[in-house]
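Excluded from the complex is one protein chain; the other protein chains are retained at their positions.
Chain IDs A, B and C follow the sequence of writing; residue 1 opens each chain.
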Amino acid sequence: MKQKIRMGMVGGGAGAFIGDVHRRAARLCGDIELVAGVFGRNPESSKACARDLFVPENRVYTDYEAMIKGELALPADKRIEFVSIVTPNQWHFPIANAFLKAGFNVLCEKPMTLNSKQALELKATLEASGKLFALMHNYTGYPMVKQAKQMIADGVLGKLCKINVEYSLGWLASPNAGKQAVWRVDPKQAGISGCMADIGTHAEQLINYITGLKITEVSADLATFVEGRELDDDGTVLLRFCNGARGVIFASEVSTGEENNFIIKIYGTKAAVEWRQQSPEDLIVRSNDEPMKIYRRNWAGTCDAARKVCNLPAGHPEGFLEAFASIYRSFADDIHAQRAGKAPVGDYPGIEDGISEMRFLEAIVENSNGDKKWTKL
Amino acid sequence: MKQKIRMGMVGGGAGAFIGDVHRRAARLCGDIELVAGVFGRNPESSKACARDLFVPENRVYTDYEAMIKGELALPADKRIEFVSIVTPNQWHFPIANAFLKAGFNVLCEKPMTLNSKQALELKATLEASGKLFALMHNYTGYPMVKQAKQMIADGVLGKLCKINVEYSLGWLASPNAGKQAVWRVDPKQAGISGCMADIGTHAEQLINYITGLKITEVSADLATFVEGRELDDDGTVLLRFCNGARGVIFASEVSTGEENNFIIKIYGTKAAVEWRQQSPEDLIVRSNDEPMKIYRRNWAGTCDAARKVCNLPAGHPEGFLEAFASIYRSFADDIHAQRAGKAPVGDYPGIEDGISEMRFLEAIVENSNGDKKWTKL
Amino acid sequence: MKQKIRMGMVGGGAGAFIGDVHRRAARLCGDIELVAGVFGRNPESSKACARDLFVPENRVYTDYEAMIKGELALPADKRIEFVSIVTPNQWHFPIANAFLKAGFNVLCEKPMTLNSKQALELKATLEASGKLFALMHNYTGYPMVKQAKQMIADGVLGKLCKINVEYSLGWLASPNAGKQAVWRVDPKQAGISGCMADIGTHAEQLINYITGLKITEVSADLATFVEGRELDDDGTVLLRFCNGARGVIFASEVSTGEENNFIIKIYGTKAAVEWRQQSPEDLIVRSNDEPMKIYRRNWAGTCDAARKVCNLPAGHPEGFLEAFASIYRSFADDIHAQRAGKAPVGDYPGIEDGISEMRFLEAIVENSNGDKKWTKL
Partner (left out) sequence: MKQKIRMGMVGGGAGAFIGDVHRRAARLCGDIELVAGVFGRNPESSKACARDLFVPENRVYTDYEAMIKGELALPADKRIEFVSIVTPNQWHFPIANAFLKAGFNVLCEKPMTLNSKQALELKATLEASGKLFALMHNYTGYPMVKQAKQMIADGVLGKLCKINVEYSLGWLASPNAGKQAVWRVDPKQAGISGCMADIGTHAEQLINYITGLKITEVSADLATFVEGRELDDDGTVLLRFCNGARGVIFASEVSTGEENNFIIKIYGTKAAVEWRQQSPEDLIVRSNDEPMKIYRRNWAGTCDAARKVCNLPAGHPEGFLEAFASIYRSFADDIHAQRAGKAPVGDYPGIEDGISEMRFLEAIVENSNGDKKWTKL
């Protein structure tokens, strides 16, 4: 009988949002089993959480260092094969670094670290470890995002010219937006940026994932609308790309009434694509020479790369969770490959995305604070 | 340590669609474990399927009778606590009936049986058994369907007048639509109706679920567009309701280009609601006296009954799978209650929905074949 | 210098809705001048209306008979070249008949007459007169309706199978819906049907216009939801077509919250089209073999027949008025042809549409009142 992949988790205790999504995504895969973890810093609530998750009490640890030690003490065929890190930002680096050093595969929430220095250090650790590392940028897991990527790779859009990204949420419009909000605008926990670290990095990463283009220069206007916040809760960034394309990211967590309105529009000389996270089953393709087309997930026209991450027939809506799970699926496939001594495929965001997002953040924060028009990345 | 709920499955072998959805829905719950089953009629492929599902080989059976016998031979705390029946229609009744008689809880795909006689017999068996029974009408699991139901119960729509339901798919437009298609238009496997049994029953059940209204008379025009088919692949039904409301269901599996386009519009004297399965996060509310409102899942305005089945914040799309899983969640909650000797809540479709859908099918087939304008239910 | 076409009008006095639309549509053409009329039955308000419309007082008449007499008394190059009839239904026939007999071209609001007997009589008059006759079914004037018609004529949809039409309004949901409402549900003014005469005829005519298919059998359920009304304010009709296609029209004027929600969906063996009057710039084309396409007015893919009635570039929304005006444009072109002794083109609805809509109305009213399943047309 086959063995399920053994997963550990750090973070994701009571009241957490993203930790629960990670667990549900892992469950969906069917071959991943959560067997160990630190579910928050309060040992009692961590244990309670573990009970609800059917994690044995002796695999619940007080902190990540104890977890590494405890797991290493187990026989190789019992200990976790990877850890998911779902803590606030400032813990990503030390935990990821430590698990990699200890010889565990790591799947880490974004943003990867607090700065590019940590990011580069993590890269060195990763390379020395020979282990697997995934950075959870879940939006890359959507089938129609992969469809956009493929169409661009196939030249359907011609030369890319303009990239406009909107990412608007309203949840931080009020000063007291709950537990999830507190750490995201606290420099100690979140780093040098609030809104842009939280969602601007998704925008930067998704552009790069879909188009393959690197941002070379930025000009930014970060803002803090809610009094007393130490970090930005809103920002707009002008973009220049390596190939001469231009663009803009406008991201906000104080856009009243917006849910999770992430829209990317990419224009080339021949055609353009538009993808809207809140209607993720559609990829809108426009050109001057043909009627507008809406590619629908798993319907005619869906490319192989997109079909591979489809679970349901067209018209049976898939969403955020399935996109998330498709990252877990690819990561788990690489662990199976690892078991079999095969090379990993690496079809998920990773260390380079993390380095890139840190450089992006550092550049826009510097630019926004200065008088210079452009800052190079 | 808590024990997961032990689930068995009959059907859902290689190439099956809905069986896989059931398993993924069960997995999402987190506290359900698939431990036994008959995954198709070919023993070898059934075993192969079981291996992929981490079901132990000694719990894979050659047929449902062997499964009942085998499971009954196990100690009570090992044997399955419920079986999911995901076979073609003609097997629903014998299997459900047998498992109930043997003392197992049953979750069964729709349509419940082949005719109302079987439906009533199953009801008798169920009542004698004291066990739990759920009928999988997954669309009732969507949060915004529950929102519609609640708003109508609260009187927001006033007296209901008109109910229009469209359910269009294009997949059976070609004569050879694959394995999934074959049995759905084979009278031996599907019963007296093809399209209407497959999706018309969803329409009838959803109307009843949301509005609480019973259909009292129908006038139907069932059609078979693809030559050689023995059952309807399309149909339209005029509806009259107990309260004087009127309506129409038009359902088709030969509507070229349609994916799974299920739309329900309900008009009352004060307001109206519209829900579209392919955009399930929205509930559109219209009235003559106010601007159009779009209630969004888990956003302001979402009622408790809907929030209870939300997993993600607004703007993070949920879909078909989560709706499916919410039925599993409620059924699993009742099994926990059963373990604890508590009364079940029954917040899922059941035996009465199955009886109702059979009477509806029998009435429309009779009417469509005759010269009489109306047939009473 | 060229001469503008001289137009007269009967109806369309103070508070009228459709008369004003006719006048604005005529104005848009640029070569039509309103020079005479009877603007309602009250002579004073008719004169006041005329003043606002720059119609000379000596061309304002007390009734249509006086108007015919007065205009005939003028020299041929002064008298009106056509009359627009925009009265309640019961006046359509006598006025149109009288003007045709007197040698005037006629443009008449729908429904053409009160019954098929009048319709046939009008046809005889028309044929004897040698004059031009247009029936105002304005929805046929929309570019994307013409696009649908052309694509079907070109065989893009294959053999047509299913035609579903929805036409929902909410304005008659309350008992007192104003002046416009009163006559529409008064048998003396509206004829044998309320809702179906008002909007069901649009549905029937549009189906025929776009597809070229004739309805051969109907089964109907007309309803009156608001107490005290003598005519239907709602109805649903099952349709069978000459080529074996099936369909449904559901029309309602008591669908709370609906504005003017007219949707037609036509499914063929190869592809399907959907047009929504409230988003008239789009024609949605679906098939099982290609991504969904949205043909946009005057964008790539628009056929010549549609482009001919486009006034603005794509993305500059046109609407109801332009569609209306395109009927006037075609009718005016035929009057120019008439002046030049050339044959008319007849690119607008006419006498046959009027006969057809009367037969349709008579059949559905008869069927709805009886016990027979089907009524032949």
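To be clear about the criterion, contacts are C-beta pairs under 8 Å (C-beta built on N, C-alpha and C of every residue); 3 or more make two chains touch, one makes a residue touch a chain.
Since this is a predicted model, take the numbers as computed values, not measurements.
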Hidden-chain contact residue, picked from the options A:109, A:258 or A:322: A:258
Listed residues A:250, A:324 or A:360, member touching the removed chain: A:250
Which residue of C:183, C:209 or C:320 touches the chain not shown here: C:320
Options A:185, A:231 or A:271, residue touching the unrepresented chain: A:271
Touch residues of chain B, complete complex, unshown partner: 285, 287-296, 299-301
Hidden partner chain, residues of chain A it touches: 157-158, 161-162, 164, 166, 168, 170-171, 173-174, 219, 221, 223, 225, 234, 236, 238, 240, 246-248, 250, 252, 254-258, 265, 267-272, 285-288, 292, 367, 370-374
In chain C, positions touching the absent partner: 1-2, 4, 17, 21, 23-24, 27-28, 30-31, 51-54, 56-57, 169, 171, 258-261, 277-281, 296, 299, 311-322
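FYI, only the chains that are shown with their structure count from here on.
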Mean-CA-position distance for chain C and chain B (Å): 43
Cα-centroid distance, chain A relative to chain B, in whole angstrom: 35
Cα-centroid distance, chain A relative to chain C, in whole angstrom: 55
Shared-contact residues (touching 2 or more other chains) in chain C: 285, 287-288, 292
